[in-house]
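Have a look at the structure that comes next, please.
Here the complex is missing a single protein chain, while all its other protein chains stay put.
Just so it is clear, A and B label the chains in written order, and each chain counts residues from 1 on its own.
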Amino acid sequence: MSTFRLRRRELRRPVLMTVGTVLALALAGGCSATSSGPVGTGGGGGSQLTVALFQNPDSLDPAATGLVSVSQIDAAIFDTLTYKFAGDDKIYPGLATSYEISPDGTTYTLHLRTGVKFQDGTPFNAQAVKANFDHIVDPATKSKSAIGALGPYKETQVVDDSTAKVVFKEPNLAFENEMSQVTLGMSSPTALQKYGADYGNHPVGTGPFTFESFTNGQQVRVTRNPDYAWGPDKLGSGPAKLDAITFRILSDPSAQRNALNTNEVQVAGNLTPQDVATAVGAGAKTATATSSGMPYGYLINVDKAPTNDLAVRQAIQLAVDKKSILDTLFEGQFDPAASVLTASTPGFVADGVTYDPDKAGQMLDQAGWTKGPDGMRSKGGTPLTLDLINITGFGFDDISTLLQAQLKKVGIAVTITDQGFPAVATTYNQGTQNLANWFYYDVDPFTLNTVFACNQVQSGFNWSHYCNADLDAKIIAANATVDRDQRTKAYQDIVTTLNQAAAFLPIYDTKTVLVTKGVSGIQFGPTGQPYFTSATR
Amino acid sequence: MLAYALRRIVVSVPLLVGVSLLVFLILRLIPGDPAQILLFGANPTPDMVAELRHQLGLDQSAPAQYWLYAQRLVRGDLGYSYVTNSPVMSEIAARLPYTIELALAALGVALVLGFVTGILAGMWPGSVIDRIATVVSVLGLAVPYFWLAQLLVLIFAVRLGWLPALGLGGPTAIVLPALSLGLGFAAIITRLLRSSLIEVYQQPYLLVARAKGMAPSRLLVRHALRNAVGSVVTVIGLQIGNLFAGAVAIEIIFGRPGLGQYLVSSIQQKDIPAIQGVVLFVAVVYIGVNLLVDLAHGVLDPRVRLGWSR
Partner (left out) sequence: MVAVTVVEGVAAPATVEAPTGGQPGRTGGGDRFGLIACAVGVLLVLVLLLAPVLAPSDPTSIVGDARGHPSAAHWFGLDALGRDVLSRTLYGGRETLVIALLSTFFAALVGVPLGMLAGYVGRWPGGVTMRVMDVFLAFPGLLLALVIVTIRGPGTTTVVAAVAVSFAPVFARVLYGATQRVRNQEYVAAARVVGCGPARILARHVFPVILPELIVVLSSAIGWTTLLSATLNFLGFGVRPPAPEWGADLAAGLSHISQAWWISTAPGVAVTLVILLANLVGDHLGGRLTRGGGRRRRPARRDTGDAGVPVAEAVAKAKE
């Protein structure tokens, strides 16, 4: 799992910042595509598409990459064992036509599609699956993200050509969802062998587009794979409609906007919300997909005064007008978040909190935090002041500024400072802050184990310092529950507990928002990355 | 001449050593352990950290590390990027052409505009042309180039649609980036040339030549310009470094995958070998270009190589 990826969606500075490639991967997504389905207009010849990409790829090897942007490209080149789509919790067959999970949750028996060939002609089979998973855990691969999605991998056993058994050291039901992650896309074992350490520049998959060229810092080009006939029905199952896609690297949102305006790119995903609105007003379309994982928000430190007081944490949640923040900053393009998980994540339960500053005031009064003559609250001489530490350049600055103004209205003072990544992680672990920036993309709620487990307080991502041994055990148990419905119920129970603890201030559920000009049929996968298989221009 | 050239080259050597030392210090001065940064999020065991520190040579003393570093530099090895794991040298090589192209185009803009306006203004000081040139060049020096770049894109690409907004692909793509970067430099040349020409025209020998009826064009080319060009050459040498520096913002705005953009993204990603590599590379190029300018000067002007200090 640990598909933690801090990604600037709303870039305020023109130059910025995707931060530590050391962090793992990808924006994720359930997704509810508003773009039209894979209808398409026959996919005539000569159709080319240029897509703006906000990061230079670190490696095109899905097993190695740690960058969000690469999953867009890799989704075109590679197939995954299973597929998941926008706003749809169903699992669709991919390179695996079916699978069984052992009762103890440690072994997956995969039945593989036959007749599939990699773009270099190598046949896809159980040996290829083994080669791929072994490649991910090979230290030489330096996997940044796939290794987390794979989980506690032990080995792959080749039963026969079309049957592989993937064995884990511990129960790993998260893998059932993670199989659809692009980072677990299947590479040609021949190419892995042939290119070795340079494979990241020569990716070969079974997907709808064949890698053509990577010009460092400039662009990646892929062309249609004419043999492609094994895609999921939802993507049109046959070869792609487009002849070629150029992923043009443009880190600056203003550059993306300008290029879209001049039609130098037709798809851009990093415009400011205002530019999105303007572009739509001028006739462009958007294709969006809600991400699964944890919303953008603030982890509230339950260990440090004054937020060690449950009443204060609940009051903060009540006093924040998410809708106003989203209207001001995002032109209403994002939906308010209402839980520790986004609405499209399995296990989601709404926290039932609605904006109510009066109630927040009453709660604080009852808890002994009374207003002084200046309208700010204190208790026994201690002022009600929160330390908010932003991560430099992560796009939280404006949200924090608005948050500060809103909390001031109910008498809570907020001091905002910021610190760069990764140094800020240490600060967060030490617990200097009351409020820490947070978001997390993942396809499986087992994510919660990374964020709220006791063993993550010291050096992990548990920046709320929430430690509940009982809950830890429940999360581990949920991840060992083979039955999907039961598992989802178990997670709902966990999420309810976490919501009641008020250890997180959710602000909004993120979405991938692609602005498109004259393009239709884009669909979205589990990590919010677009599938261009059925796209037409 | 040879002796002069040798002397200049020898003087550059300690400079290069100093530059490499300074760049090496970047790594030492950055807070935090590079091994920890590299392994962040991977829940590293102490063994993994120790192993990586060993691989990176971080377990050795500072002088030993510098010695290793210097040896690698001499072989042209700038280390491996933390982000892509590929040699920094090849990353630089991939981006260098874009920056060179931009710098040359900007230089072209600067020379053409600077010479035309500078000569016109210098030949007729006080005229309308001169006044316009002066005002424009004073403004040209003052407008921040990164703002100018955005304004040019908005006007010529987005509103008028005459030129592409991206600085890459197609022959016209370089126009806006080159203008953004070159206009300030053109203003410098204008001012420089103007004042040199005004001064040269006051020299007795030119007054004599003029009095003897020498054609104005001949006067300009044979005498006036010849004298003024020297200082322009010097400034060009000094400006090369600034063209590289200016390229940082321009490349980002126009989406050109050059060295400047690479440097900024490397800083954001804490890709220390890449930062060191680019900084060192630019400094070395800068020293090299100025060495060439010095040598060119020596060829053009005998006083220089003979070390006359007037």
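Just so we're on the same page, contacts are C-beta pairs under 8 Å (C-beta built on N, C-alpha and C of every residue); 3 or more make two chains touch, one makes a residue touch a chain.
Owing to the predicted nature of the structure, the values given are computational and were not obtained by experimental measurement.
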Contacting the left-out chain in the complete assembly, out of B:6, B:30 or B:68: B:30
Contact with the hidden chain (one of B:138, B:208, B:221 or B:299): B:138
Residue, one of A:79, A:397 or A:472, that touches the chain absent here: A:397
Where the unshown chain meets subunit A, residue by residue: 11-17, 253-254, 257, 272, 274-275, 277-278, 328-329, 390, 392-393, 397-398, 401-402, 405, 416-420, 423
Those residues of subunit B which, in the complete complex, touch the missing chain: 14-15, 18-19, 21-22, 26, 29-31, 125-126, 134, 138-147, 150, 154, 158, 184-185, 187-188, 191-192, 194-195, 198-199, 202, 230-231, 234-235, 238-239, 241-242, 244-246, 248-249, 252, 263-264, 267, 272, 275, 279, 282-283, 286-287, 294, 297, 301, 303-305, 307, 309-310
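To be clear about the criterion, only the chains that are shown with their structure count from here on.
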Complex contacts: residues of subunit B adjacent to subunit A: 31-32, 36-43, 82-85, 91, 94-95, 98, 150, 153-154, 157-158, 161, 164-166, 168-169, 249, 252-255, 257-258, 261-262, 264-265, 268-271
Residue numbers on subunit A that touch subunit B, as the complex places them: 2, 4, 14-24, 56, 58-59, 142, 144, 147, 197, 200, 215-218, 248-252, 254-255, 258-259, 261-262, 264, 393, 422-423, 425, 459-460
